[in-house]
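After the structure tokens below, expect a handful of questions from me.
Note that this complex is displayed minus one protein chain, with the remaining chains in position.
Labels run A and B following the written order; every chain starts at residue 1.
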Amino acid sequence: MAGLSTDVLVIGGGATGAGVAWDAALRGLHVVLADRADLGEGTSGRFHGLLHSGGRYVVKDPLAAEECIAENRILRRIAADCIEDTGGLFVTTPSDDPAYAERFAEGCRATGVDCEEVEPAEVLREEPRLHPGISRAFRVPDANIDAWKTAWALARGAHERSGARVLPYHAAEAIHRRGDQVVGARLRDVRTGDELEVEARVTVNATGAWAGRIAGLAGIEGVRVLPGRGIMIAMNHRLVNTVVNRCQMPTDGDILVPIRTVCVMGTTDVHTDDPDDQTVAEDEVQAMLEDGERLVPGFRRARALRVWTGVRPLFQDTKEGVASTRDVTRAHTLLDHAERDGVGGFVTITGGKLTTFRLMAEETVDAVCRHLGEERPCTTATEPLPGSEDGEHYMLGERLARREDGLLDDQLVCECELVTRRKLEEAMRRRGTSNLDDFRRVLRLGMGPCQGGFCMYRAAGIMHGLDGMSAEQANAALLGFLVERWKGVWPILYGDQLRQARLDDWIFQGVLDVGHLRE
Amino acid sequence: MRRTLHYDAVVVGAGVAGLTAAARLAESGARVCVLAKGVGSTHLAPGTVDVLGYEPDGSEPPRRVDSPARALPAFVAERTDHPYALLGVDSIRPALEWFAERIEHGPQQGYRYLGEMERNHLLPTAVGAARPSALVPETMAAGDLRGTGPICVVGLHPLRDLWASLCAANIVRLGVEARAVEVGLDVDRPDENALGLARRFEDPGFRRTFADRLAPQLRDDERVALPAVLGVRDPHGVWSELETWLGRPVFEIPTVPPSVPGMRVSDALRAALRAAGGRLVVGAEVGGAERDGERVTALQAHTAGRDTTYAARWVVLATGGFNSGALALGSDWVVRETVLGLPVRGAPAPGARRFVPEYFGEQPMSRVGVAVDPNQRAEGLENVIVAGAALPGAEPWREGSGEGIAITSGHRAAELVRAEEGLGAAV
Partner (left out) sequence: MTEVLHELLRGSLDHCVKCTICETACPFSNATPLFPGPKYAGPQAERYRVEDEPSVEWSVDYCSGCGICTQVCPQGVKIAELNAQARHKRKQESGVPLRDRLIARPTVLGRLGTPVAPLANATLRSRPFRAAVERAFGVHRDAPVPRFAGRTFRSFARRHSSPPASRRVVYFHGCGTEYYEPDVGEKTVAVLEHNGFQVEIPKQGCCGLPLQSNGLFDDARKYVLRLARALAPQARDGALIVGNATSCTLMLKREAREILGLADDPELKLVSERTYDVCELLLELHDRGELKTHMQPVNEVVAYHAPCQQQGHWIGKPALELLDLVPGLEVRELDARCCGIAGTYGLKREKYDIAMATGADLFRQIGASQAGSVACDSETCRWQIEHATNKPSAHPIELLHRAYGLPPAGADSKRSTLRGVMTRNVERVRNRART
């Protein structure tokens, strides 16, 4: 069995885990970062893409608001390329309690969240699809952030700075203890079944909603994470170009986030016992569409591409009832198991939100350093991530501009998201994976209106042309993508997307007859 | 001034079903006009005539049909709500014969369809799976996987919609010897769609260069598989010349849409319509109807600037299903027929499953169509006849039945009108 030895083993490749790897690498530590799936495939990649200004929490949870605005300002500097500066709005729609607006403005003042009241007419000129009946509007520094791009930039940075090993598709099978000390873990490559022993001075459990399970592997009881699942709906194009929040106490279905070529409506909050619960409940979909109508009249007639479920990790150290998860604190939790359980070399970080991942990572690596007995100051607040050195934010038109440059010499594979053949082949060689869904996350391959209808056959064909790829693998990749995609498509399949799905079915089941590749 | 044009029959939709109905009616002497929002789904279809390729009998994947003629009687006996049960198995053959004749006497000189209902061809798809079709263009017939000779799949670099290496590798998995080669083409762009290549292949110099580059790469007994780009106006000429030059069977494999063989069908049927004096209006979306009791008396078409009224004694509705927008499922999960607001049949009840989570499973929503009587008349209307994918009860792709239903129902729609109007036999 293969083996590795490292300073820090991070289990969990979401934004937090990748952030821990980056932070530790900047402090000169050697890191192994492992995830049972792809980076950002869990909660990090299953949110609406909102970089909070903190506005959402100014009334309900001022502490969270303060954390958010502080981290918002830092991330705009260090992760500029992962962020598009859309700005945000809080609007009082006819469905909202008008009295909340004053509390909101007061809360912004109290927490230091930048906020400027603007005329509804001005807002409607900028965002003509918004409900014409909005009575008040406030501008805040919300933005969007690409979680996959962020996670990979963090992991790449960790690798570049201190040779971090990044191991997607490596599940933690066992966590090894020597007495009261965690000394590493056994990982298994879920694609090949190969096992890998990792010896680590400190192991970080950054598995979010799954933290209880991983802590359990280390023999630690009572780490209770209460998963709250919420659905998000991606619309075919940007109905708004600014993040739009309803100006009311945070509730379901009150945010619309423009991110990349789509906009995402979120979200619901339903308690679940299983962090792998991907249920999309019918009534949640309907409720969300109604909420969409309240923000953007005609929302139901606009084209919905896809729906997905994200599971929030809400840490709870009490044994009380769990009927609603909305009131459990959003703030994150760091468990130093040496202090809590008398087990050294093991730290759990959970809870929190994507906007505060850097802060969570900082606190976590501070704890790691305490375990190591070393003074190593954190520099993540000032050090830009790879790709963000110039401090320029992402612009929506970037891909189109790049495509125009390559118009005459590079093939276009995914026409919706403008993924070129060169880009795809480069990623295929770099990643060495045969899972087309991985390229969806890093390149947005197949994420546009046709949902892979036209590009997935091309991608499978290109992949098969690369060295050492068998027809069976290419077929499995194609079929796997179709099966996976369908999960996010069918619960919200209506209107224009149903037209698309029927054409896609025609292509795959009719013209190509891929169903019979299964024989 | 009334803005009305008068026709014996107005056909809505310019796909295979609509053009078949219209051309057949025009040939019988009727004044016919086709109204279409855009070009028909012919441009997306692979160009084969699939009558019955699979029997969805619960097995996954569904079982392949070798002979539609033999399988159909039992198939319709079991599926009484299927379009074939409605149309009658006996009406398929004459419709297919009519279709094949129109292609043979169409504008593409010498181009014809081969095959019969007794036996399906088994043709490789662009991914290298085997697909059963009853009638196929002559340019595809040599690809039958039960035929002899190894296959050399030729990839054309600027075309993204057929990947030779994957196609060949999967053909090998079917037990047929196959390999892939790539041929560079002198094309001024990195990507070229199938039609663009088809136009280039109509240039004798272009295809000569191609043949010269391909020939040295071929082995003795190989058949040559090419993406279906061998010309759109003169496919017979392009294909037969390549066969001569290369000295071996050459066949086309349908690409991912857009589909050149599909466009040939469209061109041939349009030519038949025009030759018989029928009219075609593309771009005019039908957005309403005038009624008199149980008859539709006129259709309103959205034309530039204003609506135009097309008065008609008969309406043939050949608008397709969900993929063309003729049927729409709302976010309230109600299915609507969008052109005339007709009642639909086969929609899952409220609260019932619309789709199943298994991608390859039988999707309840796919059998929805316009509710019709045994004479294809839309429920409650005496003079609206429904044809093609708008009919309920089929799962065209899972069954491999789309063109069979389209041609037969379009043909029969014309026959029904002809009988009612006492029109003469078709020319």
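Just so we're on the same page, a contact is a pair of C-beta atoms (placed from the backbone, for glycine too) under 8 Å apart; a residue touches a chain by one contact, two chains touch by 3 or more.
Remember, it's a predicted structure, so these values are computed and weren't measured experimentally.
Q: Can you tell me which of B:T308, B:S331, B:N383 or B:T408 touches the chain that was removed from the display?
A: Answer from the full complex: B:T308 touches the omitted chain.
Q: Hey, which chain A residues sit against the chain that's not shown?
A: Against the left-out chain, chain A lists 125, 128-129, 236-238, 241, 261-262, 302-303, 395-397, 399-401, 404, 407-408, 415-416, 418, 448-450, 453-454, 495-496, 499-500, 503.
Q: Footprint of the hidden chain on chain B, which residues?
A: Touch with the absent chain occurs at residues 1-6, 33, 36-41, 43-44, 188-189, 193-196, 199, 257-258, 263, 267, 274, 279-285, 301-306, 308, 323-325.
Assume only the chains that are shown with their structure count from here on.
Q: Which chain B residues qualify as touching chain A in the complex?
A: Checking each residue of chain B against chain A gives 44-46, 60-62, 64, 125-131, 158, 160-161, 163, 165-166, 169-170, 172-173, 189-191, 254-257, 259, 321-325, 328-333, 354-360, 365-366, 396-398, 400, 402.
Q: In their complex, what parts of chain A are in touch with chain B?
A: Residues in contact with chain B: 286, 289, 300-301, 304, 408-413, 454, 457-458, 460-462, 464-465, 470-472, 474-475, 478, 482-483, 485-487, 490, 493-495, 498-499, 502-503, 505-507, 509-519.
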